[in-house]
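One protein chain omitted, others in place.
What follows is chain A.
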Amino acid sequence: MHHLITYLADAPWITFNTGAFSDQFWASTFDGLTYGSIYALVAMGYTLVYGVLQLINFAHSEVFIVGVYATVFALNAMGFGPSPVYPPMVVLIIDLLVAMVAAMIASGLTALILERVAYRPLRKRNAPRLVFLITAIGASFTIQYLIFVWRGGSNAEPATIMFVPDPVFEVFSTIIDSQQLTIFIAAIVLMVVTDQFINRTKFGRGIRAVAQDPDTATLMGVNKERVIMLTFVIGGVLAGAAALFYLMKVPQGASFNGGFVLGIKAFAAAVLGGIGNIRGALLGGLLLGVVSNYGVTLLGNSSWTDVVAFVVLVVVLMVRPTGLLGESLGKARV
């Protein structure tokens, strides 16, 4: 172990850039929180579906990418493109909201159709878990290649710029810009609303009941199929919102397999926070965003972000196998 560490520390391909790390500590933190809120929004979809069905919906990354495409098309239709346009503030906000709603609808519908076409028939036949998992992976590839064929190849869509970030204020002598602020605040609001819906409303209680004990929930008069449908739709809608924010950060983000890595990271975020746990998805997402950014600054090379993220995931799971907040949707008392 000791040798390994000395070896790694001496290895020419790793350089610890501690100076840059301390200089850019707050900048990496804030930018990490921005990415983290995108991970968290997507992680909610994994966690909700897992909480209710104990199913890892591998195709959720494609539910997300469909939202990214919807965002691009909606924005292009409203005149946004590769170079920034500068509509008045109110118009810009309305345009972005319209694009977000379009993405939410597209992703929500995709999730719903996925549930109907891929998973429900398996449930009806009491298929074993593994079959669901394979189906999920198959659905993921199917959607990817449907996009591939539809867009005539693997090229990403041209960049779509929504607005050029302006500095808003300064904390710890680090500038926070309008893009970071928009993404962070909107994502937190959406997640708090979802959390309150699950924990405070009657339908939310139905979802928790199915997560905790599906048969007993049915005995209470809960329509389990409807709960499952709604769970997929909520996850899809949140992924749609995430799609808009993702495209702000990555203007060329719409490509047929562009959801894959983000999906894996969001899934990792869900596991990190405790899969099945809504607040865990939020915490896991933010943490993963921040930590991978630290990795980048410390190692001075963005190729490391994913490695760092997954090392952290593994270390956390070694200490807390059920994730940071543990327990599942139902059982966690909030």
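To be clear about the criterion, contacts are C-beta pairs under 8 Å (C-beta built on N, C-alpha and C of every residue); 3 or more make two chains touch, one makes a residue touch a chain; residues count from 1.
Quick note on the criterion: contacts and distances are computed from a predicted model.
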According to its UniProt entry, is the unseen chain "Branched-chain amino acid transport system ATP-binding protein", "Cytochrome d ubiquinol oxidase subunit II", "L-serine dehydratase" or "Cell division protein FtsX"? "Branched-chain amino acid transport system ATP-binding protein"
Which is it among A:77, A:131, A:219 or A:314 that touches the chain not included here? A:219
Candidates A:123, A:151 or A:205 - the one touching the absent chain: A:205
Chain not shown, touching residues in chain A: 202, 205-206, 208-209, 212-213, 215-224, 327, 330-333
